[in-house]
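Note that this complex is displayed minus one protein chain, with the remaining chains in position.
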Amino acid sequence: MDVKSLTLTGAGELLARGDCTSVELVTAVADAIRRTDAAIGAYLTVDEESALSQARAADEARAAGRMGRLLGLPVAVKDVLNVRGQPCTCASRILQGYLSPYDATAVARLRAEGAVMLGRTNMDEFAMGSSTENSAFHPTRNPHAADHVAGGSSGGSAAAVAAGEALAAIGTDTGGSIRQPASFCGCVGLKPSYGRVSRYGLTAFASSLDQIGPMTRSVRDAALLLEVMAGRDPMDSTAVDAAVPPYAARLREDLRGVRLGRPREYFVDGMSAEVAAAVDAATRRCRDLGAEIVEVSLPHTEYAVAAYYIIATAEASANLARFDGVRYGFRAAGATDPIDMYGKTRAQGFGAEVKRRIILGTYVLSSGYYDAYYLSAQKMRTLIRRDFDAAFERCDALLTPVTPTTAFRLGEKTSDPLAMYLGDIFTVTANLAGICGLSVPCGADAGGLPIGLQILGPAFGEEVVLSVGHAFERSRA
Amino acid sequence: MTTEKRDSSDIDVAYVAHLARLHLTADERECFQAQLEQIVHYVRKIGEADLRGVEPTAHVVPIRNIFREDESREGLDRDEVLANAPSVILEQFQVPRIVE
Partner (left out) sequence: MSKLASTIGLEVHVQLKTRSKMFCACATAFGAPPNTQVCPVCLGYPGAMPVMNGEAVRLTVLTGLMLGCTIPPRAKFDRKSYFYPDMPKNYQISQYDMPLCLGGGVEIEAGGRTRTVRLTRIHLEEDVAKNMHFETTSGVDFNRAGVPLMEIVTEPDLHSPEEAMAFLLALKQMLLYVGVSDCNLEQGNVRCDVNASVAAPGDPLGVKTEIKNMNTFKGVFHALGYEIGRQIAVLEAGGRIVQETRRWDVDAGVTASMRTKENEHDYRYFPEPDLAPVELDAALVEGWRRGLPEAPRERRQRMVRAYGIPDYDAGVLAADRPVADFFEAAARGSKNPKAVSNWIMTEMLRLLSERETDIRNVPVAPRALARLVEMVDAGTLNSNKAKEVFAVLFEQGGDPDRIVGERGLAQVSDEAAIEGMVDKVVRENEKSAADYRNGKQAALQFLVGQVMRLSRGKANPSMAAELLRKRLG
């Protein structure tokens, strides 16, 4: 069976028609992983045995007449989500030996619809990074060019989907970690609005910015996975109690009556001409599909990266304080007292980027600096939200590039963290404002590296964002 | 190790790393000091914006009064919990002796 271009929806139809079984499907995907993952490094762990037994159970359930929106469909999960009985390394040494005693809510909802948990994908350690080079285990390579990065932090999920090693994967996005690797690898990635999907069971990086979302081969698949994962959760106070529309059923094929904004601050000097051209072409195509294009302004964009790195690292410094070697995970040997144990455990357990961000986050919260950094960043957040509020008065969604460039080379930015951070300029704004954003493939550069189109919608405006993405995707097919 | 904070607004990596309970090697300290000075310099641009009278955003979603009922439920199995522990003594998490 060829799973390289099979969508989740397509596979679901095969299963429904009895053209194949879940066991066959899972076996085919596992074979693909065996063939290609040594060169890509998309996965950290694959539990084929467990996946096959889940697949058998799904086949039996189907035979017994039971249904499920994802019954028998394998899904890969970023190694930052808790899956009961599995490790959850967050690509860090510090979680060595940890086994999750519980399922993240998003995972439990996938399971409840019959999804098969196939394996755990690679990532930047604790989701901190834009290239998956910060994994403590190995980097993930771009399936389109092995000497280029897959993006990050959900690089493993993106590469697995792009390389035919997964039909769909779950990622997380704190400042672009779903959309940027989706763009670099040429797949679809959705960052839902903050509060749309429960974060319970997602190892927190920045609690006020993190969201879980799908990474897929089609917009329809993303809509389907969002439908399953979204909704309120008594275990997450920030998961909003808002109705979950049938996203997949409401996808539109044309864009008549839709108004799309082009924020001028997202087309800047220094960005790749090929990226700009591809996004311009995509914008014209949307106009051809019936959309009206308007110019809008998001004037505080220039402060977004600064505000983002203050807020994200501050929250991370507290969220990662729990990794101390007391209750689970790695503990350094030879400590004489608890303070010594913390210092050694964290020194040996965390990688350089995580340490840098913990130090930055600790600094911006420390006595005397709170107002200048954290409080100012939170005020800036208000201004950035207002920018979007004003823009969405004038249009239904925004069309922007996902990143200023296509995938860069492995090692190209590892010694210059600030340069790496600045690449997040077009994605961090959605997290700061809590709005939703979709990355869909819209072309490739001369070297064959994919380019993504970002469609930003208002908070809880996933329906319109997915429709624009779907219509655009269909028009390219 | 520096435990006194510097007077200037420059980041003192050694002090902050101590607060964050991260032992750094001399090389790391030097490297991070240079990189973080550059990053702090960049994020300080937030101070250039006019933020007077602007309310801070702590939550982007309008949530309030999210409460649980006061009902107790069975927790995790102790064996499972202690199996995750790096070191155990008498069904407790063992740590180097705490001096008060």
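For reference, chains read A and B in written order, and residue numbers begin at 1 within each chain.
Note that in this section a contact is a pair of C-beta atoms (placed from the backbone, for glycine too) under 8 Å apart; a residue touches a chain by one contact, two chains touch by 3 or more.
Note that this is a predicted model, so its numbers are computed, not measured.
Asks: For the full complex, can you list every visible chain touched by the one that's not shown?
Replies: Taken over the complete structure, the missing chain's partners among displayed chains are A, B.
Asks: Touching the hidden chain in the complete assembly: which of A:Pro101, A:Pro245, A:Pro299 or A:Gly461 does that?
Replies: Among A:Pro101, A:Pro245, A:Pro299 or A:Gly461, only A:Pro101 touches the chain that is not shown.
Asks: Pick out which of A:Ala11, A:Ala42, A:Leu73 or A:Cys90 touches the chain that's been left out of the picture.
Replies: A:Cys90
Asks: What is the set of subunit A residues that contact the non-displayed chain in the whole complex?
Replies: 81-82, 88, 90, 95, 98, 101-102, 104, 199-204, 207-208, 234-238, 314-315, 317-318, 321-324, 326-328, 338-339, 342, 362, 365-367, 370, 374
Asks: What residues on subunit B make contact with the chain left out of this view?
Replies: Counting only subunit B, the missing chain is touched by 3, 19, 21, 58-59, 63-73, 75-76, 78, 81-82, 89-100.
Everything below uses one rule, namely that only the chains that are shown with their structure count from here on.
Asks: Between subunit A and subunit B, what is the separation of their C-alpha centroids in Å?
Replies: Comparing mean C-alpha positions, subunit B is 23 Å from subunit A.
Asks: Show me the residue ranges of subunit B that touch subunit A in the complex, using the header's touch definition.
Replies: 5, 9, 11, 13, 16-17, 19-25, 28, 32, 35-36, 38-40, 42-47, 49, 51, 54-61, 63, 66, 68, 76-77, 80-81, 83-87, 93, 95-99
Asks: Within the complex, which stretch of subunit A touches subunit B?
Replies: 97-99, 101-102, 194-195, 208, 234, 237-238, 240, 300, 302-303, 305-307, 309-310, 317, 321, 324-331, 335-344, 346-347, 350, 352, 355-356, 358-360, 362-364, 366-369, 372-373, 375-383, 385, 417-418, 421, 432-434, 459
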